[in-house]
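Starting off with a structure, shown below.
A protein chain is absent from this complex, but the other protein chains hold their places.
Moving on to chain A:
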Amino acid sequence: MDTLGQIEAKSVYILREAYREFKQLAMLWSIGKDSTVLLWLARKAFFGHVPMPLVHIDTSFKIPQMIAYRDNLARQWNLNIIYGQNKEALDNKETFPDGNVDRLTCCKKLKSEALKATISGECSRYRFDHKQDKYVKDENAEDYTGVIVGARADEEGSRSKERYFSPRDKQSDWDIGDQPPELWNQFKTDFAPGTHVRVHPLLDWTELNIWEYIKKENIPIIPLYFDQGDGRRYRSLGCAPCTGTVESTAKNVDDIIEELRGGKFSNIAERSGRSQDKEDGGGLETLRREGYM
């Protein structure tokens, strides 16, 4: 079995373990390549089905094509998708694009806080109703105690220290100095009531693995990752105001793999287009401790 086969099998095992252990389980879907691979792995694990709701945090500043792509795939694969957002911050214009807060504070409000309130059910959630073909307010406000996330260890420093099953306390805080041991295939799956758990099936995957797997499985990926003719493409997706394109003429998955293997991006960090990473030294770790994905 090759490397892709091995990391696929491990991710599938982790997904099944999460599904077995957590009654209130959800999976985050950011529309990006990683969480779309994660969604595909769920279909692998559950034989074509995705038996848990997919949660999308809508900052309202996402690149517009992302929302259209999300809803198309939801229809095609019959996904149970839910979105939530920090309506208060948006209404009060406490955002970076509105010029009222810095980038990291904006991330904290529109992503960390929105996510926290969405998974706990404190804020309104909207569920895609396949019959009406639109989002309707979700009456079910259950607290998701297990959340599956597509974080990879090679993305940046704080993620490299993550566990496959990572507990967060009631405030979603991450105690990075005292993480549970993980031995062989045994993860921490026993939790005191009130604990939230982040599950990370993609921890061992690299950016290159992700693209090789997309190719192998022929996973439909949002075309924003490809050069549309202007010599630029997105390497990592986020909010439009804070995510830049990179110079690249990669027009398809094969071109991207070539770029990553030996080409121009083999030594340039994937998140180099993400402005919030550069704001201060330990910025992302601070955000992650407070619940950022």
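Definition applied: contacts are C-beta pairs under 8 Å (C-beta built on N, C-alpha and C of every residue); 3 or more make two chains touch, one makes a residue touch a chain; residues count from 1.
Please note the rule applied: contacts and distances are computed from a predicted model.
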item	value
UniProt protein name of the chain not shown, from "sulfate adenylyltransferase", "ABC transporter-like protein", "Cytochrome c-type biogenesis protein CcsB" or "Xylose transport system permease protein XylH"	"sulfate adenylyltransferase"
Residue among A:S120, A:T206 or A:T245 that touches the chain left out of view	A:T206
Of A:E8, A:D34 or A:D227, the residue in touch with the unshown chain	A:E8
Which residue of A:Q24, A:S60, A:Q179 or A:T249 touches the chain not shown here	A:Q179
Residues from chain A at the interface with the omitted partner, ascending	1-3, 5-10, 12-13, 16-17, 19-20, 43-49, 51, 78, 153-154, 156-158, 160-161, 163, 176-177, 179-186, 188-192, 203-204, 206, 212, 217, 267-269, 272, 281-282, 284-285
